[in-house]
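First the structure, then my questions, so here it is.
Every protein chain but one is kept in place in this view of the complex.
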Amino acid sequence: MRPVVVLGVGLIRFGRYPDVPVAELGQRACWAALDDAGVAWRDIPVAYCGHAFQGSTMGQRVLNRIGLTGVPIINVENACASGSTAFVAAYQAVASGMYDVALALGVEKMSFKGMIDATRPDDIERPLGTGAMPTKYALIARRYMDDYGLTAAALAQVSVKNHANGCRNPYAQHQRRLTLDEVQQSRMISDPLTLYQCSPTGDGAAAAVITTEAVARQRSAGPFVRVAGCAVGSQVFVPGEPDDISEITKRTSRRAYEMWGGGPDDLDVVELHDCFTIAEICHYEGLGLCGEGEGQHLLASGATGIGGRIPVNPSGGLLSRGHPVGATGMAQIAEITWQLREQAGERQVTGAKAGVTHTLGGGGGMACAVTVLTR
Amino acid sequence: MRPVVVLGVGLIRFGRYPDVPVAELGQRACWAALDDAGVAWRDIPVAYCGHAFQGSTMGQRVLNRIGLTGVPIINVENACASGSTAFVAAYQAVASGMYDVALALGVEKMSFKGMIDATRPDDIERPLGTGAMPTKYALIARRYMDDYGLTAAALAQVSVKNHANGCRNPYAQHQRRLTLDEVQQSRMISDPLTLYQCSPTGDGAAAAVITTEAVARQRSAGPFVRVAGCAVGSQVFVPGEPDDISEITKRTSRRAYEMWGGGPDDLDVVELHDCFTIAEICHYEGLGLCGEGEGQHLLASGATGIGGRIPVNPSGGLLSRGHPVGATGMAQIAEITWQLREQAGERQVTGAKAGVTHTLGGGGGMACAVTVLTR
Amino acid sequence: MTRTVPIRDGLFHVPPSGAAPPHLIGSRCDDCARSFFPSKNQCPRCSGRALAEIALSPRGTLHTYTVIHQAPPGYAGPVPYVVGRVELPEGERVLAPIVGVAPSGLRTGMPMELVIGKAFDDPEKGEVVTYQFRPAREPVRP
Partner (left out) sequence: MTRTVPIRDGLFHVPPSGAAPPHLIGSRCDDCARSFFPSKNQCPRCSGRALAEIALSPRGTLHTYTVIHQAPPGYAGPVPYVVGRVELPEGERVLAPIVGVAPSGLRTGMPMELVIGKAFDDPEKGEVVTYQFRPAREPVRP
């Protein structure tokens, strides 16, 4: 595999765009990424579009607006990991030597949707009300609390941290600081998860242009943001755990780390899949930032805040930046790219040289995508 | 790129399975392909699933039934070319050296749907009734008839030929011979297209296991069905033709032929995207089997019948085998594989050494996938 | 008097009190001079991002047509009905309902003109109108 670098990234502020067609949201993100890369659309030989709910040929609907160049456009879906799976597919297309440049796009318009419930129309979970996403994560939270003595207040603190970060991110859907009290006193959704412990639905789009290090060197002296490792995984059998989110994260991140040749101790910044507060605690452990059951202590120590030992979700994460499903993974790539370029403004993690993105799809662990970027 | 061979293929008979979940349809096709390849699911390191309408994580829903092995599962969508795009993605994964083996799957359950209209809920084409698929192809047909003197009877003859072929295919949805009169006298849908000139909606699934020629040689002496060339393309700007189906077919097939190092004269058998009768006539020309405006003469000469110079759609094509969107491209791959192995029974094209599959997605030319297989 | 609302804003313009015939609203690329309908924010041909709104010619020729006997879901009008593509002098081929002509009177190449007519009745909005084409009532002057 050839060395691959991220040449440009772009996104639109996540939020609600009732009057803008989803294809135009994607178009704006592509404009931003192409401009950032300094590449014209006619010079892109292949594109991958990740989304989960937008219907057929979403990538074409976006890219046909930008120009009918005839290139292969492949729509990729892996639930909440759709955007990050599109990125990995684009990486593989370039790293393997098939294409010298690729565009990866994640786009989703969800403001028409309410709570995501991960059920299909004829699932019995729908009339029984047992299949909603907050329910799946609330069940994980309750067990974790009882196993490891996590308190409701410690759990809610994840949202306080991530909203404090999102305030510094002009692309975040929620740019509002929340107190612990506000998080805990917000409407109860599925005990122990209150409203502000659930990522908001919204609209969004994010894109990246990647190329080989050789092509990048022809354009500038660098330094470049390099794709050091990446992996996509699905579930293995975990006795009794149909919705396991930890094993898949562990296994997929280990594969990405191995490809990189580094490990969790070598990371400077992390964007992980905090769809609910409990998820961030679990994923600290899954990504190897701390041991099992130690996630709450890592958070309480301040290590995962900006300025801490290993800042997590400086962008605000899904909780504050928002979670338009297919766009999330690409927004993580953009954030880590900016962090490594020292372009993250008020939320910059000083001297970040290696970062990881992590997204999880499908109401538990149907799909996981992990990418390590380095400079 | 390394040489890649098709190790096994499998499909279920296309049709209506109201009581079988779509995931089980996919499972049955995978069983057939794995058994045909003589490979266990636990030995497959990556899988690509093509579908257009089945919702999130369709590949996982199929493959989780077969075994939770944790491998990357990537869902791929390109409208009617979803299955064939999944095949190309799997091909690239193996050819590029990333994986030694891959499974490609196409699955769709459409019996709940009526006419496919390629519009989205807020398109004005929906209330105006201008966006249905038969309409798009009827418009192409009318212009073609006036440009080239194609008669309604000559057009209907495509369906007569393909149903005669489908009668010999145990996997075909329609296994019934139709007379020219029956085709022409069937209910008018969108003039000049009558009901039997439109491919039926239905349910279906098809799969293939591919690997490197090196791995295949460790298992048997061959001969092997080899993936000689493949390409995916999207639209280019064609003045005044928002739904052009010919330019994209020409351009994409030329790319696949170039990779192969052969051309239309070197083909022995063709599976092409006859979603409507007129499409087959146009695609004869697009694939280079004859010159522009000569499609009807090629058909009338008998050249495209089984036993003719260049048999087209010996499986019955979309018109007779059926068109469960995401499964179609994979069923074409299975058919050409069987033809090249001389396992096509009553519909065998004698001595076939090279064949091509061609699928078109998205109500005109949003996506096109072409694959050349050789023996 | 029935209240009429366009099926979507920005598709066509009807000058008040018949001062001029209605026209479709398109856009033209500053870079490559191609015209498009509906109007776009970027040129699909050359990716140019400077496009100017233009009034498209209200006349053209029937490039192709079909008589639809089985209506797709979402359509509630009379069946059969006619749909065609009308090629405008600017090069676009506009997909639209074709009115004012019996199926037997349709010919590819025949001159057509734009009319604004009823698409359907909306219980809340009133009569929804859309662009349609009918055979031109006088010869096209070049």
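The first chain written gets the first letter, and so on, giving A, B and C; residue counts start at 1 in each chain.
By definition in this document, a contact is a pair of C-beta atoms (placed from the backbone, for glycine too) under 8 Å apart; a residue touches a chain by one contact, two chains touch by 3 or more.
Because the structure is a prediction, the values reported are computed rather than measured.
Of the chains displayed, those contacted by the omitted chain across the entire assembly are A, B.
Note that of A:D43, A:D191, A:E258 or A:E342, the residue touching the chain absent from this view is A:D191. When the whole complex is considered, the residue among A:R13, A:R126, A:R177 or A:R217 that touches the unshown chain is A:R126. From the options A:L11, A:V46, A:A79 or A:A138, the residue with contact to the chain not on display is A:A138. Considering the complete assembly, chain B touches the hidden chain via residues 24, 27, 40-42, 64-68.
Looking at chain A, the residues touching the absent chain are 114-115, 117, 119, 124-132, 134-135, 138-143, 146, 187-192, 237, 239-242.
One rule holds in what follows: only the chains that are shown with their structure count from here on.
A comparison of the B-C and A-C interfaces places the larger number of contacting C-beta pairs at B-C.
For the pair chain B and chain C, the distance between mean C-alpha positions equals 34 Å. Distance between chain centres (mean CA atoms), chain A to chain C: 43 Å. Along chain C, residues 44-45 each make contact with two or more other chains.
In chain A, the residues touching two or more other chains are 64, 67-68.
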